[in-house]
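A protein chain is absent from this complex, but the other protein chains hold their places.
So, chain A:
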Amino acid sequence: MSIVTVQLGQCGNQIGFEVFDALFSDSHCPQGLCSKRENEAYQASCKERFFSEEENGVPIARAVLVDMEPKVINQTLSKAAQSGRWKYGQRSCFCQKQGSGNNWAYGYSVHGPRHEESIMNLIQKEVEKCDSLSGFFIIMSMAGGTGSGLGAFITRNLQDQYSNSLKMNHIIWPYGTGEVIVQNYNSILTLSHLYRSSDALLVHENDALHKICAKLMNIKQISFRDINQVLAHQLGSVFQPTYSEEGSSHYRRNPLGDLMENLVPHPEFKMLGVRNIPQMSEHSLAYSTFTWAGLLKHLRQMLISNAKMEEVGIDWQVRPPLSGAPTLGKMSVNRNLHFNTSLANLVILRGKEVHSADLGGFKDPALYTSWLEPDNAFNMWKTQRAFNKYEKSAALVSNSQFLVKPLDMIVGKAWNMFASKAYIHQYTKFGIEEEDFLDSFTLLEQVVASYRNL
């Protein structure tokens, strides 16, 4: 089943390119460490999901590119065409001359209705090319104008028009120190609208990715390209094919559906995060060896202590609360903000001897909230085919409390600004009134409270 990607805004388009590039490079990588037949099945599965075929054999990404100014789309299209290995469809992009000016209201209320028909037509054409549609993967940022505002509008439209298909929004959490002054406003408006219309929100934080680049990859001058490549690696390790329930002969057919079934048990809890291990520069890769036990131990501690990356970020002092304590006591211990309680976890293992990996540590009931059994809350996917030249790699997608603090911070800063009504005139100019802001604040406060009480 295929996934149609919608890339919105500067951020969305730059990331989208890196993601497709990573997926393609991995599926055609010669170091798969598995049999030829297996490799071919993997390639076919990846291709069915993300690429469609053209007459001269160059795969075309199943993607729609949308931006309100032409520079980034032109750059993305030419980079893809230059690589010669895959490309974007010639008519799958939509762009205008003048951007959204970092204004959520402009993206949502002006660009949205004005270009609704053209954009939905493009998406429909892409959907028609698929044999069967698994769902939509929408890549956008929260801080800008097009990605956030137009993204929220498009997601709502997709919900109306394709109510049977799943939508996963991949959102980029802006730097804490900020790229855009009104990013907090744009973020809360985006999140509140997406919470109503999207099925799952996969979040990547710029700060975390930046730290990974600096500490683990040892990159000196970190550019957005480096950050996007780390991100693409993490997404690739989640979305590349894995074995289905029937065993190693078949690859999973419905990645989005299975992901959401495992990870989003309740509509109030939609925020997902990704952690990946190991993550290092290509030079170091040749000198490293891994064991499943070591990788999984680190991964578990990353989950519990809410670390974003291995080695440097992990706090080994954090331990899960003792089981056997009375429920009241357990609740109060869980209030310890350092311990990250999960709602649901999905571990994806790729590489050699994947059957020997022991995941007992993840089935500990102390990791999870009291109203879900670990059997329901924890799932594992695996494949023997190695990912992106890593002999063994593990990814963890989790629905947990990891975003409580950042979300709280953004809501707090936005509220601070809102209290003095700063910048509000820029939004009311285009139809977003103060009530909309208040609604967003209420919804997000509720989300924060629900996650805190896990």
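Following the convention adopted for this analysis, a contact is a pair of C-beta atoms (placed from the backbone, for glycine too) under 8 Å apart; a residue touches a chain by one contact, two chains touch by 3 or more; residues count from 1.
What we mean here is this: contacts and distances are computed from a predicted model.
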Mind telling me which option in "Tubulin epsilon 1", "Aspartate aminotransferase", "Myotubularin" or "Auxin-responsive protein" is what UniProt lists for the chain we can't see?
-> "Tubulin epsilon 1"
Among listed residues A:G16, A:G32, A:G99 or A:G112, the absent chain is touched only by A:G99
Touch criterion as defined above, residue of A:A44, A:A81 or A:A422 at the omitted chain = A:A422
Touching the unshown chain, chain A contributes residues 10, 14, 69-72, 74-75, 97-103, 145, 177-182, 223-225, 413, 416-417, 419-423, 425-426
